[in-house]
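Every protein chain but one is kept in place in this view of the complex.
Letters A and B name the chains as they come in the text, with residue numbers starting at 1 for each one.
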Amino acid sequence: MAAVLQLSQVTKAYGALRALDGIDISLPDNAYISLLGPSGSGKTILLRVIAGFETPDSGSVLFKGERVEAVPPHRRNIGFVFQNFALFPHLSVAKNIAFGLENRELNPITDSTVVRARVKDIVALVGLTGLEDRGVTQISGGQRQRVALARTLITEPSLVLLDEPLGALDANLRTRMRAELRTIRERCGVTFLHVTGSETEALAMGDAVLVLDRGRIAQADDADTVYNQPRSASVARFLNCYNLFEGQLSNDEFVTSVGKFPLQGQKADARGQPAYAIRYDRISVRPLASPVTAEEVRLEGTFIADEYSGAAINSFFSLDDGRVIEVESHLSQAAPQTCVPHSRYALVWKRQNALVYA
Amino acid sequence: MAMTAATAEPVSADRPARKMADKTLWLLAPGVIWMVLFLVVPILMMVYVSFWTQTTFAITPTLTIKSWVTFFSSDTYLSALWTTIRIWLIVLAATLIIGYPAALFVGLFVRNKTLQTVLLVLCVIPFWTSFLIRVLAWRPMLGKEGAINLILQGVGLINKPIEVLLFSELSVIIGMTQIYCVFMVGPIAFMMGRIDQSVIEAAQDLGAGFWRIFRTIILPLSMPGVVVGAIFVSVMVLGEFATSAALSGRKVNLLGNIIVTQVGSLKWAFAAVAGVVLTILMGIVVAALLRVVDLRKEL
Partner (left out) sequence: MQASGTKLALGIYTTLFLVFLYGPMVVLAILSFQTGPEGGPQFPIIEWSTYWYKHLFGLTPPTRIAPLPIEEALVRSLLLAVMTMIVSTVLGVTSAQAFRKKFTGSGFAFYLIVLGMMVPGVLVGLGMALVANALGVDRHWWGTTFVLHVVYTYPFAFLVMLAILNRFDQNVEEASWSLGVSPVKTFRKVTFPLIFPGVLSAMLFAFTLSYDEFSRTLFASGRDLTLPLAIYGTFSVEVHPNVFAFGVLTTLFSFALLGTYAALMMLSIRRARRVAIQEEA
């Protein structure tokens, strides 16, 4: 697949803060890419560098094979959807959408019948039919989101950057818009780079997921790989579904403050602190007395509380050093152990399910 | 999925960065140049000319401190300096005393936003009348046969018109107070409006009386407004000459009036000295006021 965008060794610093610290990425054509990063990881700055709103201190940005670091935003043909949508408040829905076509520097369309036809098509695509003459302050958040998208898509960019596009919507609408964004993108056949701080959103939407950590790309893989094999402890932490233990690796054992975890040969090289990670839903809760097999790891903890979330129950146990461990039990599987608060239980997982970073 | 690292030689990006700075420069340059040429240069010129030699009808650029000596050894000029300071202090106090309660009412007691706006607009409306006309309007008010004397006589409070009302220092003070009062009311009312009503309600719940609340909460919180107002009023009063020309019948001479008369008789160097003295006085006053409250922290 041809790469639509290639960044190499892009850095950008604000004083002593290295917001982007040598970013290397390559985005394929016609794909949905999510960019996951916690707040402060530099994800918005990365998008702004790609769009041309910020200039990188060093490194190169290749868009469709051409260097664009010195090209101003309006000559890049890269779409941008803002978190606050940034619609033109003085224009109607239709005028907002037609704005780029009519006013762009390169090849503006002056024939109003053509513009109207194009607007009509795109309005139908994003599902805004009937709202064309409304003011953009008179429509709902979800509709504004669609206007922002339509306004960008109508100019047929080869790449659309979306900066937390669902962040301003309520939870219900967010889930619905996820599916719609994917459908709309497939129909247009362009690449979407979707920045988000939500791991579920990143995993659900992206054909591929880029994880950004303190100005560096920590992992670039498909969603499944990111979820099951986070490349580093910090990626595992962002995913919000791993219990992490810090410690030291020594002879097929990972030594932590709560005990020694025997390994089964697995080990991933990673920068940063050595860590041992076990996914919430890989842990099972058993009575203290129940036996443990040779390939299992066992830990004791005191039950604190649980949280019911429909398809699963998340239970919290405190270990001897005060640390809290989270266990997720899917209700579709066997009925989970009912736990009594302040009682001790055995927390057990298979050795090969753990991930080790050292 | 092509997720390989792209390779291209790193590039220094300082060219576009400088372009952005250029844009700022171009946007800023016209205004800054204008101010330097037509504000800074004239003021510097004034300082320079104050050291020129004054002859009867002309000035020559031979440097001397004669004009300065003349200024500080002349009773006329010195008394003008004292009059300026005196009138400034009195007007400053008067605008504060008269304006503060009004600002207190508008900013804090009027809770209805619309009414608050209406009251503030009412205070500002007189500004759309010519300044000179507003000054002149005091003549039929204060004169011997003016409205105030007529009313006081009609009520029977006095049986002879008060003559000192017009063409005196008092009339200048009254006129200036009325004209500049609003510059005190505005900033104070603005600061009052920012006081969180719940703080005052909490104090009331704790049993604090009005005076206590006023002393401990309202007064300190409105201080930045007072300082801003004082700066406005001071700068304007110190540079005044029209009000005293119109209402004092030439009895009150401020530094501003000295400058006007000196220019009228082509004594440019003396005018320049008076101007520099006024500038220094104003600089001291504004600097002192800014010491009281750190404006940048408050606004």
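In this text, a contact is a pair of C-beta atoms (placed from the backbone, for glycine too) under 8 Å apart; a residue touches a chain by one contact, two chains touch by 3 or more.
Just so you know, these numbers come straight off a predicted model, no measurement behind them.
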{"item": "Touch with the omitted chain, as defined above, among A:K64, A:R134, A:R286 or A:K350", "value": "A:R134"}
{"item": "Which of B:T64, B:S79, B:T117 or B:Q204 contacts the chain that the document leaves out", "value": "B:Q204"}
{"item": "Residues of chain B in contact with the chain not shown", "value": "20-21, 24-25, 27-28, 30-32, 34-46, 49, 98-99, 101-102, 104-106, 108-109, 119, 122-123, 126-134, 136-141, 143, 145-147, 150, 178, 181-182, 197, 200, 204, 210, 235-236, 238-242, 245-246, 256, 259-260, 263, 268, 271-272, 275, 278-279, 282, 286"}
{"item": "Contacts of chain A with the absent chain, listed as residue ranges", "value": "51-53, 72-80, 82, 84, 86-92, 95, 99-100, 102-106, 112, 133-135, 137, 148, 151-152, 155"}
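Here is the rule we use: only the chains that are shown with their structure count from here on.
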{"item": "Distance from the mean Cα position of chain B to that of chain A, given in whole angstrom", "value": "56"}
